[in-house]
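Yeah, one chain of the complex is gone here, protein chain that is, but the others are all in their spots.
Labels run A and B following the written order; every chain starts at residue 1.
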């Protein structure tokens, strides 16, 4: 049987909504939507999209650390954002920084 | 070669849009978006979000049954909804009921 390895940030949203931040099943780790949350689950950087993205990726790093994984092992990501035209440059900058060097 | 095991509710949307409700490929079952549909594919519970969510999970259960799987084996779910602020409490209640006991 496949071993299930669950990870949480221990923030209220997890018990409020009944979900975990990540589950490893077989060779794949499925990660829930990461947000611009601080350690107590408080929303950070209102109005500053670039800072929100940076915080979101910092939370992603905690998940990678737990599983001993690296950014180079991320094979798929869906990024939901508001105002895509306005925030496109910040997305580009944030992704290029986070995933450097590119695997293209 | 991997065996493909497909499941359908036999509702018109499947043949209209050319998709199946679920496909098992290897160890993973990929499930299409479940909806608040009745057995004939008719939309149920207009205006009652909590009832729609319950119906949606009932349809999910039919898929799990077909594959002999349980709710505890669901490793990832994306829930799309309208008016998230207004419906957050119903989502929390619905998820906590469906996935009880929590795997956090």
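Just so it is clear, a residue touches a chain if its C-beta (ideal position, glycine included) is under 8 Å from a C-beta of that chain, and two chains touch if they have at least 3 such contacts.
Since the structure is predicted, the reported quantities are computational estimates derived from the model, not experimental observations.
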| item | value |
| --- | --- |
| Chain not shown, touching residues in chain A | 27, 75-76, 91-92, 95-96, 98-100, 102-104 |
| Where the missing chain touches chain B, by residue | 2, 4, 6, 8, 14-20, 23, 25-26, 30 |
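Operating definition for what follows: only the chains that are shown with their structure count from here on.
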| item | value |
| --- | --- |
| Superposition rotation for chain A onto chain B, Cα-based, multiple of 5° | 120 |
| CA centroid of chain A to CA centroid of chain B, Å | 24 |
